[in-house]
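Okay, structure first, notes after.
In this view, the complex is presented without one of its protein chains, the others remaining in place.
Chain IDs A and B follow the sequence of writing; residue 1 opens each chain.
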Amino acid sequence: MQAIAKKRLRLFLIYLLCILIAIVTLFPIYWMFVVSVQSKLEIFSGPHFFPPSFHSENYTRPFFQDVYGRYLVNSLIIATGNTLLVIFLAVMSTYAFSRFRIPGSNNIFFWTITNRMAPAAVFIVPFFLMFNRLGLRDTRGGLIILYCIFNLPFAIWLLKGMMDSIPKELDEAAMIDGCSLWGVLIRIILPLARPGIMVTAILTWIFAWNEYLFASVLTNVNARTMTTGLIEFVTVIGTNWGEMAAVSMVCLIPAVVFISVAQRHIIAGLTFGAVKD
Amino acid sequence: MKKLVVLLMIMGILLLSSVAFAQVANPDWWKKAAEPYQGVVIRGVSESTPPSKTIAEIAAPAFEELTGIKVELETTSWDEMYNKEIQDMQAGAGIYDFVYIEQDAAASYLEQNWLIDLTPLVDNADLTAPDFDLPDFTSFIDSFKDEEGKLYGIPFEAFLKTYIYRTDLFNDPEIQAAFKEEYGYDLAVPTTWEQYTDIAKFFTEYGKEKGIEIYGHVAQAKTHPCLAYELCETIWPTWGVYNWGVNLENMRTSVENGGTLNSDTAKEALAWYVDMLQYAPPGVRTYTWDEAAAVFGTGIIAQGFLYMENLGWLANDPDRSVVIGKIAVDLPPTKPGVMEAAEAGEGYIGYYDGGAWGIPHSSKNKEAAWLFIQWCTRKEWQPEFAELATTVVRQSAFEDPIIDELNEKMGDYYTLMQEKGYLFAGCPPLPMQTPLNELYLQWISRAVAGEISPEECLDNLAEKADQLMEELGY
Partner (left out) sequence: MKGNKKQVWGLISPTLALMIAIGVIPVIYIIYLSVFRYSVFARTGMTYIGFDNYRNLMFDSEFLSSLRLGLSFVFFCCIIEIPLGLLIANLLTYEFKGKGIFRTIMALPLAMAPVSIGSMWVLLTNPDVGPLPYFLGKVGVEYNIGVNATQAFATTVFMDVWHWTPFVILTFMAGLASLPKDPYEASLVDGANRWQTFRYITLPLLRPVILTTLFIRIMDTFRIFDEVWMLTSGGPGTATRFVSIHLVREVLRSMNYGYSSAMSLFLLYLTIVICWLLLTFISAAQEES
């Protein structure tokens, strides 16, 4: 009897906590939605907790009359391309770091990570010069490569721990059975490290999707991303809050789809971490 | 219904614009001049404001159709535009064939020798339209000339920052009576700062008393470049502190070096500025030029100073403004003697800003870019451009009947600009204005936040500014 009551109480507390957190999380996003359907005048005349009118042109103009559709496609291609590249490189190199004795591997590993620590702003100048020389400026490929500078260290670091936790005996056994290195990677490591890889992929994707500073200086017309497009709404004669919020809302959609699909793969592994009651 | 009217108006404007473009005065000249550059793509960068947007969306496609030269104009935010064009010109990368030169930045760009002298192009009859008529430009074009009179930019937008007020409030008999009773003189456009302060105080207190939301003052007091600009452009000049407090002869700011930045007048003005924030809406310290104008548009501000590039939407766009038909502009109030000095040409009372197109040395298609620059500033297109973008750079455009119509809506802004424009001045020729503005902001924002007193702020600032000047080799 007592156990059931206790269980109920716990469930109640869990729901309470979840709802509380959800409200705090959702409120700014809800507010963004409210802003996205208001006219500029309404935004600046007192807090409206429910949209007083529905200005759908905030959504239609940027995408149908302006070029935000293209920015969206660019962002999708760049973020996804970067994620694929980063995951590919990171899985290979973390596997090597975790399984083989490489001279100076600790130093190499640490150095790779330091690349994420560098403040981005000052790198604008050398990257600008470099990209200009190499013809990579204003290309999607350029940004896909460039974003590795902060995503690859991140991915390597996150994956290293996950790789380490996969028992070595498994791939040793496979190797003895005549499996090639690539065979081991694909058949043994990839499935086992899936939760880690998926989380890394989500976060890598998000970092690339949201990057602003490099994209602003290194793209002009063809490879401009959504974040740089958002900044265009900020002008000297007034920020176009409504359209900015509307575009941000639309931007949420691909991100949410991506996150929820990838999250399912983390969850597959999550159950055994918890104790069954 | 309202929407339909707006829609019809927009369609009308679009229709008109196509008509206007069909009426290019001498299309054959353009075709012939552009012949060698068929298929060339020229790139430019600008800020996403109505003048540039209008050029990108209307002028550029029409130009391409007529001449076969494709124009790619990036319109982006103010900060980003600066970063991108300076990065490009500094590295000589040759990305842009024409760039936006804000009046403030003209001196820096000339000092760094980033732009080409346009004079030879103007003199080249093959490349310059016979009716280009350089003398027709307003005196604003002088901001883009060097000491020898060489021309580096062709202006396409210009506006003032001046005093704006609500005619409906100022003419309300009840308010007038209440004001007279309290201050003993008639409520009118202030000519002195004391009157301005009275009016600000009056409206803010009146609002509180009557329980309506109305404030007598607005400012752009956020920790943002605009704060330093507001003092340098608007407040200090009307108190008689010119040129950002810099002594232009030796480029020093402190009093002991002949500058005026930490003079008593400057300190007094700053103290006044900080004190006045109490009469503005409570959020004033989070306002940039953006929110200041937006809040004015919601009708809770009685008077203040705004960049007049906002006037277009304030006076016309019902989606953003409730003060349509209720605003007028006038000269700013001044301290004694300042107006006389300005009239005598020895000072100025406010800010005359705008932008021009220039061609960087690194441009790969200078001639084609030059053609496009002329295209945007064509005489026959200017009245229409004025309507779309609320900006006038040519004398002839002032004479057009369209301007009379606009004047009515905009509280005689164009008359003020035409007749009194000479009292205003752009940013003084400070080739280091960007870093200087950053330094000013750093210190002034602390005084505005109350971290330090205005005296302390300006004494420190003058010292640091002198150091900066020396470091930069001035």
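One rule holds for everything that comes next: a residue touches a chain if its C-beta (ideal position, glycine included) is under 8 Å from a C-beta of that chain, and two chains touch if they have at least 3 such contacts.
Small disclaimer: the values here were computed from a predicted structure and weren't measured.
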| item | value |
| --- | --- |
| Residue in contact with the excluded chain [from A:Leu9, A:Val73, A:Ile108 or A:Leu190] | A:Ile108 |
| Which of B:Ile141, B:Ile154, B:Leu169 or B:Val295 contacts the chain that the document leaves out | B:Val295 |
| Touch residues of chain A, complete complex, unshown partner | 10-11, 14-15, 17-18, 21-22, 24-29, 31-32, 35, 43-47, 49, 89-90, 92-93, 95-97, 99-102, 108, 112, 114-127, 129-130, 145-146, 148-149, 152-154, 156-158, 161-162, 164-165, 168, 172, 181, 193, 195-196, 198-200, 202-203, 206, 209-210, 212-213, 226-227, 230-231, 234, 239, 241, 244-245, 247-248, 251-252, 255-256, 259-260, 263, 266-270, 272-275 |
| Missing-chain contacts mapped onto chain B | 79, 83, 86, 90, 108, 111-112, 221-225, 281-287, 291, 295, 431-432, 434-435, 437-439, 442, 445-446, 448-451, 471-474 |
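Note that in this section only the chains that are shown with their structure count from here on.
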| item | value |
| --- | --- |
| Centre-of-Cα separation between chain B and chain A, whole angstrom | 40 |
| In the complex, chain B residues that touch chain A | 43, 45, 47-50, 72, 74-78, 80, 83-84, 87, 91, 93, 95, 289-291, 293-295, 297-298, 307, 309-310, 313, 318-322 |
| Chain B partner contacts - residues on chain A that touch it in the complex | 39-41, 43-45, 55, 124-125, 128-129, 132, 137, 216-217, 220-221, 228, 231-239 |
